[in-house]
Structures are given as C-alpha cells and as structure tokens.
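Heads up, one of the protein chains got dropped from this complex, but the rest are sitting where they should.
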Amino acid sequence: MADPAFRTGDRVRTRTVDPAHHTRLPRYARGHVGEVVADLGRWPIADESAGGAPDPAAETVYQVRFAARDLWGAGDHHVTIDLWQSYLSPALSPALPPEGEDAT
Amino acid sequence: MSRVNDVGGQTGFGELRIEADEPPFHADWEARVYALNGALLRRGVYNLDQFRDAVERIPPQDYLAASYYERWLLAIESLTAELPDG
Partner (left out) sequence: MTAEHADSRIAVRVARLEERLVAAGLTDDAELEGILSRTLQGASPANGARIVARAWTDDGFRRRLLADAATALPEVGLSMRGGLKVQNLGVVENTATQHHVLVCTLCSCYPIGLLGPSPTWYKSEAYRARVVREPRSVLAEFGLELPDDVEITVHDTSAENRYLVLPRRPEGTSGLTEEQLAALVTRNGLIGTAAV
C-alpha cells in the first residue's frame, strides 16, 4: 500500500495478526474499526527496529480514534491509539461495492 | 504472541495506589538503573524498541512480580549478557 495511504476522516480497520515479535498494536484494538484523526508523520516501524535492524523501514503513523462501545461493547468514551500504516487497512462501508466491480 | 505487558482492558489488577508527592526514584538503585539505560541507549548498545522488547519478554510471572525499575534491570541484564566482562 502506498504511504501515506490514509487521510484524516478515513475509517480504517486494524489487523488481527498476533505476531510473535514486538509490536505496538494493543490486543484490545485488534480487528476494530476506527477513524483517522491525525497523520503523525513517518517513523521507523517499531516491529522492525526491535529486531535490531540497523536501518528499519519507516511508515506513516496515524492517530486513530475508536469508540469504547466498539472496543468493549460498553462505555461512552473514545480511545485514540497511534498506529503504523501496516497495522491498518481501509474499512469500506458495507453499502459500497468492492473495488473494481461495476456499480451496476 | 500476545505478551504480558499488553494489559489494556484487562481486569483483576486491583486498586490504584496513588502516592502523593512521590519522588522520581524510591531508591538509589532505581536512579542508577535509569541512568545506565540512558547511557547504553545513547551508546547504541541497543535501541529503545529492543529495550521494550526485552522488558516484554520477561517471563510473565517475573514481569508481574517485579517493580517497574526491576523490570528495567532484568531487561538490561538480558540485553548485555553477551558483552565481555572487560
């Protein structure tokens, strides 16, 4: 995916991968949909840097906002988490046809 | 795999213990550990992500039983175990 792939306001879904290595996507936020509220710039990917890579790849980090109700089924608050781009994929509205298909 | 440090949303950790006006370090050894970590990071012996990784890989029971700076000590010991003794 090209970097930066997302803009403020985009809805994104976090990956569900449970890696064996160091990562910075908390378990409570895996597989959830949130809204991008800020582009925090490019940063070396923590997962790679923790492996000792001398020149780890960098990606855009996004501040993503989640509703507590979505994360835990309860709560009237929101949680923001700062997430590397490869932790995220677009969350398409179910009303839209998948990319590439005819609208008709 | 999910690690012991990843505690967001979990229950069972008990009450918050809020110490009023607490000092930055509760013992001299804590301050030494803090400074040692700073020096090793600055020297490039390991980076901050490797340090966090080392803390996270402390066996869960030891992680939970250890105080904050004791976890740092465990992590630094494991990261520097390979170094010669000079």
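Labels A and B are assigned to the chains in the order they are written; within every chain, residues are numbered from 1.
Just so we're on the same page, contacts are C-beta pairs under 8 Å (C-beta built on N, C-alpha and C of every residue); 3 or more make two chains touch, one makes a residue touch a chain.
In this text the structure is predicted, and so the values were computed from the model without any measurement.
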| item | value |
| --- | --- |
| Touch residues of chain A, complete complex, unshown partner | 24-26, 28, 38, 40-41, 43, 46, 61, 63, 65, 68, 71-72, 75-84 |
| For chain B, residues in touch with the removed chain | 5-11, 13-19, 22, 24-29, 31-36, 38-43, 45, 47-48, 52, 55-56, 64, 68, 70, 73, 76-77, 80, 83-86 |
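Everything below uses one rule, namely that only the chains that are shown with their structure count from here on.
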| item | value |
| --- | --- |
| Chain centre separation (chain A, chain B; CA means) in Å | 27 |
| Of all residues in chain B, those that touch chain A in their complex | 1-2, 6, 8-9, 46-50, 52-53, 56 |
| Chain A residues within the chain B interface of the complex | 18-22, 26-29, 46, 49-50, 52, 71-72 |
